[in-house]
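Of the protein chains in this complex, one is absent; all others appear in place.
Labels A and B are assigned to the chains in the order they are written; within every chain, residues are numbered from 1.
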Amino acid sequence: MTSIIEVIDLTKRYGAVVTVDRVSFKVEEHKIYGLLGRNGAGKTTIMHMLTAQQFVSSGEIRVFGEQPYENNNVLERICFIKESQKYPEHYTVRDVLDTAADVYRNWDRAYAMSLVGQFQLPLKRQIKKLSRGMLSAVGIIIGLASRAPLTIFDEPYLGLDAVSRQMFYDCLLADFAEHPRTVLLSTHLIDEVSNLLEHVLLIDGGKLLLDEEAETLRGRAYTISGPKAAVEVFASGRKVLDSQTLGGLTQMTIDNGPNGESGQDEATALGLSVAPVSLQQLCVSYMKRNTGSNKGEK
Amino acid sequence: MNRTLAVTRLQLRKKLQLFIVPWLVLGSSFIINLLIAFISPQPDGEGFYTGGIASIFIYMMIYGIITYVQTFPFSLGLGIRRSDFYWGTALSATAVLFMSSLGLLLLSVIEGIWTNHWGVDLHFFDLPYWSDGPLLNRWWVPFALLLNLFWLGFMIGGYFKRFGKTGMLAATLVGIVVGTVGTYVITYNNWWPSIGEWFANRTMAEIALWTLPVTFVFAALTRLFVRRTTV
Partner (left out) sequence: MGPSMDDNRPIFVQIAERIEDDIIEGTLLEETQAPSTTHIAAFYRINPATAAKGVNLLVDEGILYKKRGIGMFVSTGARQIAVNKRKEQFYEQYIVAMIREAKRLGITVEQLKDMIQKGEVNP
């Protein structure tokens, strides 16, 4: 498997504030990666650094094996769609698509036009007159029709209703199946996209909390609830992500770990109530722990 | 497609703003002056002189600022290299300014040579000193000055994008200080007459030539700014 992206100890500092803290990961080709986390967690900064739109404070970035800064070998193979993209005054939807056609080597005009029809975009309307949802649709269309070997979507669905979002996911999956590429999808709507992802990168407070195959994360964590004593006995020696007590009833979220034995059956046998934990809940638990430990540090 | 060319096309896409609007602005100034000249004829031989032509020069400077501020983030967001943006825009600007100065040449010829100042002795495009010398100057002088003003605007845009509002504030303050101190020094040393004399002794074509190194400095500084500008 070729590493499309390799990031080593990537750090971004603004004065005394560290927004990306020694993050290291690899992105392999032809997979859909989820870059998950809260707003302000550092995801967008990382993506800006990957595309040389922002400079690295320390650490290394290699995309397609090379440094991205001012490097067309790299940049011509990337399409980065972000919700904060600015467009020139008086540019229409058509103007933007024409520009994209000039810029992206693999641009598929027929595909772009069919997407325009699907999302019902008015080609002749000025960008500044588009609703937020339509503006997002423009970005999505560019991202999809670019067929860029590395396509990065940063929360591309702002203003889109659930139906249109699902349309985006469907289009993405369909095109990905037929024309494989490497996709990085950044979002805080984890449950919506969790089935699309092959690999999860969870970022919180500038740190990388999870770097796993999505399938290994599913079913890896569970909540148990029952009498306080019984729950605590069960939980000892296990990784507890979250714990809550109400009266005599305690609820804990337990993580089996990547290679850990499945504890669910044992818990059921002990008479504890076991419930599944979705990918989103798992991520939320990890983020809560991270915030907790950050507070501890201060 | 070569990305530098992609930027050039990006810049030239909005023909209205590039070609129609500046000429509309200039044209309306011209029409107004024409009407005034028509309504209130001057005593024989004096002619009606106006600096209305300056509008297109100011427009190009502002256009330089706006172009940078609006198209740079767009370009960067599309993954276009900063140098491709720089050279692509330089190319498009040169083409536009070349055409514009040809237009000014044509109009000054129509005014001064063909229509005898529009029949109302209006001196709008064909002005003394400004249009002196061979016909080529009537293209060259506007071209050099338009280039200078465009790059001044483009540089200001580039500076703003690089250093932000704080940078602009700092630059303005520095500008005021330098301007004040400089004016004081010049006045104190009584250099104004010599400066005035220097300019008076030069033809417009020569002054236009002198703007080239200044334009070059603007362009070089812009290049420096763009290299380190982030999103």
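Observations
Here, contacts are C-beta pairs under 8 Å (C-beta built on N, C-alpha and C of every residue); 3 or more make two chains touch, one makes a residue touch a chain.
Bear in mind that the values here come from a model prediction, so they are computed numbers and not experimental data.
The undisplayed chain touches these shown chains across the complete complex, A.
The residue touching the chain not shown here, chosen from A:Ala16, A:Ala110, A:Ala177 or A:Leu246, is A:Ala177. Remark: the omitted chain is touched by one listed residue; of A:Ser24, A:Ser58 or A:Asn195 this is A:Asn195.
Only one of A:Asn71, A:Gln118, A:Asn256 or A:Ser278 touches the chain withheld from this view, namely A:Ser278. Where subunit A meets the chain that is not shown, the touching residues are 31-32, 166, 169-170, 173-174, 176-178, 192, 195-198, 214-216, 218-219, 222, 268-269, 271, 276-279.
Here, only the chains that are shown with their structure count from here on.
By the touch criterion stated above, subunit B contacts subunit A in their complex at residues 1, 3, 5-6, 9-10, 13-14, 16-17, 66, 70-71, 73-74, 76-84, 228, 230-231.
The part of subunit A that touches subunit B in the complex is made up of residues 48, 51, 53-55, 70-72, 75-76, 78-80, 82, 85-91, 95, 98-100, 102-103.
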